[in-house]
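Structure in structure tokens, see below.
Excluded from the complex is one protein chain; the other protein chains are retained at their positions.
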Amino acid sequence: MSTAPLLEVTDLVVEVDNGKRILPVLDGVTFSVDAGRTLGLVGESGCGKSMTALAIMGLLPQGFRVKSGDIKLDGKSLLSMGPDALRKLRGSVMSMVFQEPMTSLNPVFTVGDQIGEALRLHEHLNAADARTRAIEMLRAVQIPAPEERVDNYPHQLSGGMRQRVMIAMALACRPRLLICDEPTTALDVTVQAQIFSLLETLQKEMGTSIILITHDLGAVAEMADDVAVLYAGKRAEAGPVATILDNPSHPYTRGLMSCTPRLRLGSAALTPGHTLAEVRGMVPPLGQFEAGCRFSPRCPMADAHCHAAPPPDVHLGASQTVLCWKVTQEQAA
Amino acid sequence: MSVVSMDKSPSVAEPAVVLASKPQNPQVEALLLFLRNGTAALGLSMMAIIVVMCLIGPGLYGIDPYAIVNVPFAPPGTPGALFGTDFLGRDILAGVLIGGRPTLIVGCVAAAMTIGIGVLIGCMAGYFGGWIDRALMKFTEFFQVLPALLLAMVIVSIFEASLLTITLAIGIVGWPQAARLTRAEFLRIRDLEYVRATRTAGARDFYLIFNTILPGALPPIIVASALTTGGSILFESGLSFLGLGDPNMMSWGVMIGQNRNYLLEAWWTVSIPGIAIFLTVLAISLIGDGINDALNPRMRKR
Amino acid sequence: MSSLLQVEDLKVHFPAGRNKDGSPRVVHAVDGISFELEQGKTFGIVGESGSGKSTAALGIMRLAPITSGKVSLGRDVISELEGEKLRQTRMRFQMVFQDPFSSLNPRKRAGDAIREPLDLMSYIDPRLRHEVVEESLVAVGLHPSAARLFPHQFSGGQRQRLCIARALATQPELLVCDEPVSALDVAIQAQVINLLLRLQDEKKLSYVFISHDLAVVQHLCTDVGVMYLGQFAEKGSARQIFSNPRHPYTWSLMAAALKPDASQRGRERTALIKGEPPSPINPPKGCRFAARCPFAQERCRQEAPALREVESGHSVACHFAESLEAPLPELRAA
Partner (left out) sequence: MTNLKQPLVFLAQSVGLALAVVVLNFLLIQLAPGDPVSVIVGEMGGASEEVIAQMRAAYGLDKSVLEQLLIYVSKVAVGDLGYSYYHNSPVLQLIMQRLPATVLLALSALTLAVVLGTLVGVLSARKPHGLLSSFVTVVSLIGYAAPVFWTGLMLLLLFSAIWPIFPTSGMVQMRAPKGFMYYVDVAHHLVLPAVTLASIYIASYSRLSRTSMIDVLSQDYIRTARAKGLPEGKVVYKHGLRNGLIPVVTMVGLQFGQLFAGATLVETVFNWPGLGRLAFESILRRDYPTILGILLMTSILVMVANALTDLAYRLVDPRIRSKRA
């Protein structure tokens, strides 16, 4: 196994042309994913998590474009690649699982067809072999009676089963990178736990690297090795999960952690009427970002300095990076 | 003040979030969008010209469309007959000017009838559901199976052709599409949470149907109305062309029907009234397109 | 003290076409639930999708036809009211819905949306109604000038505040909240939960709170019913449910929701049960949970367990409620 990271995203800037103005969507996002490891990409909606994923896959919607920065998979830049070369990587070397299992599968083809499609395309299997492999994949994602389910149409499956099919489809060609965009948000909590443990099992088996996009820090704690917190298109904080969760340094990370309700059982059970910590305000819409630190309007610690100028990245210890004036000042002091 | 505070809820109401200052009425915005739309403007101005010409054109032009004013088949450009004359020697331009009246009246009234019946039946079926829905939909299906033009032909020929019977015939055969459309919209909106919220706010059925659900269902119905008006005009001219129009009225369809046997000798007798129908329906569908663009949320987002 | 809301054996069934043999298919969405709610308290109904929790809310609100059972609010039996009487009584029980984007009429200004119940139910003098609108807006943390704006000009969290303001305009005693925070981002979710807590405190409101999220329920609810396929698997005070859960289904929900925090990083969640809830169409005759229950025995598949009290105020629908031991240490009584 090589020591270089499998995926390197450097200073990624993505913008959208809405017909009137060009608005920044991502502004200098940097992170990397090592082979066989899992990166959690965290933030509220509108922070640019999904756009990061689509930029890596080369599937940005119309009007969006990468302005600068680089995305390297296995040392090769995806951005300088021709569209056909990039297409051949999709579904074979890197693949993606989307949030909505209800709408992400084509309603008019059987799940077997849809899983087998990638195999026929990338591994040039014939129809019979693709079907056999599709059944194997369905078994691997723990769908009962895969020989029958392979001929089912998506509407005949429950939400959880459809998400399993999506995973089977994404992993059919044993990709090196799997991007999961809120894979369990639309599912029941009992099913969520099953999907996560399935992903972990398959990751161990195939050595796939995973980018887990989520708004749920609990899921990150459970699944990820590293984490990057995005806020309003910027990377607020990044580092190993252990460091970040034990010692969150950005006020946004801290706010997210403290406002997430957590189940406490037994003697630790909460008395009812227990208020939560709040992060006031909301993520600003595209194009209405503060000139200074983008989090400053919502930040309880913000001062004049924070409102005036955007903060630089500071390194804390060996692996933690934070984008906050307060941390910069502390370090200087 | 620390906002990330634990356990203690703020005693005063939290600071109001910064809000946009100007209200943006979605209906007003759609209207503005419609008026700014090039297609719609073109259609509207064409329609305005056509209506004005039909209203005051005959008076201004002053030639009796039923009178024989020249030799038959005088070609366009003949002095005194700008668009030529027909097989009897009647002035084509005078005919075109006056012939728009029955066509436009029948078209608009029939379309209003079609939409009215259709929306009412669609509302009832979609809102109440159950056996009411099933009965009304069977009824609608029945009318959809009947060949519309044929039925209208029969009705008109049984009850004698007049503006009234023609309008009624078109209205009776045309409504099923509007009913289906309205019903589909009602089914979609009926279970939206804001409708439930309005019911818990103490609304009666009548209020829910006409004040809450119908306004939401209107956009596609309005677009369909434009298409239906155009359709009714085509329908009327088809009937007139077949000789089933009001025999006492000059209309565009009648002119084409009467002159069609002389098409090869005098192309203008058929072409010119046809162009009139074509331009009218075109204007209406341009307006319909404009409305559609203005109301289509997907176009508005980008 | 007598309770404000009493729900007795509420059933809401829907027809769902026919089986292949021609017998009618019936969705037993809510199949006999009972609970009481005292003033100023919150009853939480928790369950997975398809458990019937939202239908229960609609049944209580008289927005879905009740098959049988009784719902009383104070002295009024709201399950038996009809027509005008029902319409007028609605001002006493209001609802907040899940989706803040479809729960406001896009063509009505925020102020008109809040005013609508006042107008429709002739609540107070028409000249005073605009004051009620303003007060309601301020109470939920919005500026009075927001009254002129249209729904699409608000964010999701602000819309949910508007919905709460609308529901509170007629000073109801009971507020039924159907997943009011599950469509919101986590930071906004905390704001709305705190708002609900504050309003309850100020106005002595009573809530029925529907949610799939045990952690949220824990913050808000004084009493909890865990619902599975239309029935309560377990019911009791929040303290009893969270510190001494007894039903295997409650355990599996909790085990799945026990997300590791920083100190327990990397610990895997225990999936006690496999698969997803079966369909509520013609449910099995034995215990409804038997098919997924890791502890199920023959008796469970044959005989439906009754919801019975295991301690005062704490009922469990399990044959083996006393003898089973929870599989995780966190789930055992302190």
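Lettered A, B and C in written order, each chain numbered from 1.
The definition used in the following text is that contacts are C-beta pairs under 8 Å (C-beta built on N, C-alpha and C of every residue); 3 or more make two chains touch, one makes a residue touch a chain.
No experiment lies behind these values; they were computed from the predicted model shown.
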Legend entry - Residue touching the undisplayed chain, where the options are B:Ala41, B:Val69 or B:Leu149: B:Leu149
Legend entry - Sole contact to the chain not displayed, among B:Gly171, B:Gly202 or B:Gly238: B:Gly238
Legend entry - Contact with the hidden chain (one of A:Val13, A:Ala35, A:Met81 or A:Leu121): A:Leu121
Inset, instruction - Would you mind spotting which of B:Ala81, B:Leu214, B:Val281 or B:Ala294 touches the chain that isn't drawn? - result: B:Val281
Legend entry - Candidates A:Asn18, A:Ser80 or A:Asn106 - the one touching the absent chain: A:Asn106
Inset, instruction - Quickly run down the residues of subunit B that touch the omitted chain. - result: 141-142, 144-151, 153-155, 157-159, 177, 230, 234, 237-238, 241-244, 253, 256, 260, 263-264, 267, 270-271, 274, 277-279, 281-282, 285-286, 289
Legend entry - Interface with the unshown chain - residue positions in subunit A: 57, 59, 84, 87-92, 95-96, 98, 100, 103-109, 117-118, 121-122, 153, 155-156, 166, 169-170
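Note that only the chains that are shown with their structure count from here on.
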Inset, instruction - If you tally contacting C-beta pairs, which comes out ahead, A-C or B-C? Let me know. - result: A-C
Legend entry - Between subunit B and subunit C, centroid-to-centroid distance (C-alpha), Å: 47
Inset, instruction - Could you grab the centroid distance between subunit A and subunit C? Build each centroid from C-alpha atoms only and quote it in angstrom. - result: 31
Inset, instruction - Could you list which residues of subunit C touch at least two other chains? - result: 155, 191, 194, 197-198, 201
Inset, instruction - For subunit B, write out the residues touching at least two other chains, lowest number first. - result: 9, 14-15, 17
Legend entry - In the complex with subunit C, residue positions of subunit A that touch it: 44-45, 144, 158-161, 188-194, 196-197, 200, 215-216, 218-219, 221-222, 241-242, 245-246, 255-256, 259-267, 269-280, 282-283
Legend entry - subunit B - residues contacting subunit C, complex: 9-10, 13-17, 19-21, 23-27, 192-194, 196-204, 207, 212, 215-216
Legend entry - subunit C - residues contacting subunit A, complex: 42, 48-49, 155, 157, 185-191, 193-194, 197-198, 200-201, 212-216, 218-222, 238-239, 242-243, 245, 252-262, 264-271, 273-277, 330-334
